[in-house]
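Below is the structure I would like to discuss, written out as structure tokens.
The other protein chains are all here in position, but one chain of the complex has been omitted.
For subunit A:
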């Protein structure tokens, strides 16, 4: 099944994906990327590959494959 694969180097820590996920599979972290933004992690157990995070993300972080 398709899962969301985040490229967290592109992430800008806006957290819009966290609320958009229907399965609460996106977990906000305190860890930061090279740009200094707090990133997220996808819980693959919960992810259903629906693409809501891809459609909400302003920075094209997610690939659903």
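We take it that a contact is a pair of C-beta atoms (placed from the backbone, for glycine too) under 8 Å apart; a residue touches a chain by one contact, two chains touch by 3 or more; residues count from 1.
One rule holds in what follows: contacts and distances are computed from a predicted model.
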item: Hidden chain of the complex, named as in its UniProt record, picked from "Cobalt transport protein CbiN", "Pyridoxal 5'-phosphate synthase subunit PdxT", "Keto:oxoacid ferredoxin oxidoreductase" or "HEAT repeat protein"; value: "Keto:oxoacid ferredoxin oxidoreductase"
item: Option from A:31, A:44 or A:59 whose C-beta touches the chain left out; value: A:59
item: Residues from subunit A at the interface with the omitted partner, ascending; value: 2, 10, 12-16, 18-20, 37, 49, 51-52, 54-60, 62-65
